[in-house]
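The structure under discussion is supplied below as structure tokens; questions concerning it will follow.
All protein chains but one are shown in place.
As written, the chains take the letters A and B, and residue 1 is the first residue of each chain.
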Amino acid sequence: MAIAPERPRTRAWPVVHADQYEGTRIPWPVPTARPVPERLRGSDDVLRINFGPNHPSTHGVLRLVLDLDGEQVVGLDAVIGYLHTGFEKTMEQKTWWKCITYPERIDYVGFQNNELTFVLAVEKLLDLEVPEKATWMRTLLCELSRIHSHLIFLGTSALELGAVSMFWYCFRERELVLDLFEMVTGQRMHTRYFQVGGLAEDIPEGFYAQCRSFVEWMPKALDDYLALLDRNAIWLERTKGIGVLSADDAIALGQTGPVLRASGVDWDLRRDEPHLSYGQLDFRVPVYANGDVYDRYRVRMDEMRESTRIVDQCLRRLERLKGHPWIADDRKVVLPPREELHTSMESLIHHFKIVTEGFRVPEGEVYVATESPRGEQGCYLVSEGGPKPWRVHFRAPSFVALEATATCVHETLVADLIAIVGSLDAVMGDTDR
Amino acid sequence: MSYSELPGFVEQAEAFGETTVTVEPARIRDACLHARDELGFQMLVDIVATDYLNWGGRGVSGYIATASGRDLNFPSTQGLQTLPEVKARRFSVAYHLLALRQPPVRVRLKCWLDDGEPVPSVVSVWPTADWHEREQFDLMGIRFDGHPNLKRLIMDDDWEGHPLRKDYPIGGEPVRFSEAE
Partner (left out) sequence: MADGPKRLRDYGLQSERLLWPTKGPSHFEEEMGADEIERALGLTTLEKAVRWAQTRSMWPDTFGLACCAIEMMSIVSARYDIARFGMEAFRSSPRQADLLIISGRVAHKMAAPIRQIYDQMLEPKWVIAMGACASSGGMFNNYTILQGVDRILPVDVYVPFCPPRPEALMEGIIRLHEAHLAGVAPAYERREVATS
């Protein structure tokens, strides 16, 4: 396994005063809403419409109140909250074990990354050491989840721009990823495979061969997608130069993930703040300079390729770790194996305590951030020392990405607005939590 | 790294590898400006408000451990019983900051408030604070002075109450044969 090469220091990004620097496109005074310009205010030509919570692009229930001058968007205000599920309050009522089911449904497209963030936060509070096999498998599944998420992004964004065939091709590959999830965890989506301390079960035998064949197939599929889209004049016309977000604006707006990397900022939490086993993996981080829709699409395409390479490396490592434990041994937190319940009284008591009352996590607060397909997914956890969380908050990358909508939309057409919202890749479950 | 030159600095604590700096709520905007300009924290990652009503009072007996740490598989391990430390005020607002450097530097600026006490808004420091502050206002009821558009974001516009507060009921419908929740 190649150690990640030494990266040159990223240059210290200019610290900007958002209300004072030239060339910012962030609207003022409200950064997330573009007001109708002076020349058109009160004019009869401006039509206010609802880009409603139910609209055919599959990004879920986002509502944009648009002011249109003909086909041009001159004013924009985003209304969210149509999928508010009360995750944070619900999780305060459940024990730590039961809580793990919930974060998956937040970002329901990259579901394993959310689960990972929460589980890592609990393990940080517990100071629990996770066995090596579990770490590598978690890395593998998170990268598969990233591929899954980017496939959905590509399929649906291309569908909205009119490249309808891409939808079917991407979903064909998505079925391969879901087959792998189903083989390992028993569920296609919302797998709930990560436990506090490791994984729920061992990795099945047939997984290695099937994952290997997926890893061999996926680059060819990606080449197919590039062949379909990348030289396509219509695709380039629709995506190049649309929705430009400069690097300074992106940092001021708190963007992370592919949106930030497409704006030219070389920042990836997998490489810069390594969690799981990313520190031991060899992968590149794609960075593009223009910050338009095309660059965001290219960043995600390249990320899919890199994710496939990461899955390959994890697979090779896992094949050498067959037979190793997949969950930590700490009986105060992890259920003992069932065979032991017949012979050991302490195991029975531990099992009873964990299942009925739940294990206790020491008092404290912690913030853990991982690189989800959408950006920095963070979990802020406050524990009282009891069996239930006191406060759980998820820093949702889609929430922050939608804040940038008003900045990217600068006298664009409605059709381009759809491309921009698609490229920001916001999942409404993640936005509203 | 010491943060004692932040305006309104109260204290600094390290736990779980993270730094938490407590700041007076009235000076939080100056502290954020200082952090952004002098200390290089270009990105505001998150704003989180927490309600500590009934903290430590529900009979939480704390984390049972041994004197030398958590000991695995030793039965009947009694040991130190830690109780959660009492908080002085009801609400805390935590600002998570990130400096895009190698290696990255993160810090949490925290200020403590009572119910109804406002906090200066940091939208002019980092525009991304706009929706974060609106969300915390909506769900926790913390007022941010100077915010250009402090309306409800997540709940309905005419919703009454702030759902994430501890005295707001969980809602839903009663389910038979389940726990008391």
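By our rule, a residue touches a chain if its C-beta (ideal position, glycine included) is under 8 Å from a C-beta of that chain, and two chains touch if they have at least 3 such contacts.
Since the model is a prediction, treat every value here as computed from it, not as a measurement.
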Chains in view that touch the one left out, judged over the entire complex: A, B
Contact partner of the left-out chain, one of A:33, A:46, A:83 or A:417: A:83
Sites on chain B contacted by the missing partner chain, in the whole complex: 155-156, 163, 168-173, 175
Positions on chain A where the hidden chain makes contact: 52-56, 58, 60-61, 81-86, 89-90, 101-102, 105, 108-109, 111, 152, 156, 167-168, 171-172, 174-175, 188-190, 428-429, 432
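Criterion: only the chains that are shown with their structure count from here on.
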Interface residues, chain B side, partner chain A - complex: 15-18, 20, 36-37, 40, 42-46, 48, 50-51, 55-56, 58, 60, 62-65, 70, 72-73, 75, 82-85, 94, 96, 100-104, 106, 108, 123-128, 130-131, 135, 139, 148-149, 152-156, 163-164, 168, 170-171, 181
Chain B partner contacts - residues on chain A that touch it in the complex: 7, 9-10, 12-13, 15-16, 18-19, 26, 29-33, 80-81, 84, 86, 88-90, 93, 124-125, 127, 251-254, 256, 265, 267, 272-273, 329-332, 345-346, 349, 360-367, 369, 376, 378, 380, 382, 384-386, 390-391, 393, 395, 399-400, 402-403, 432-433
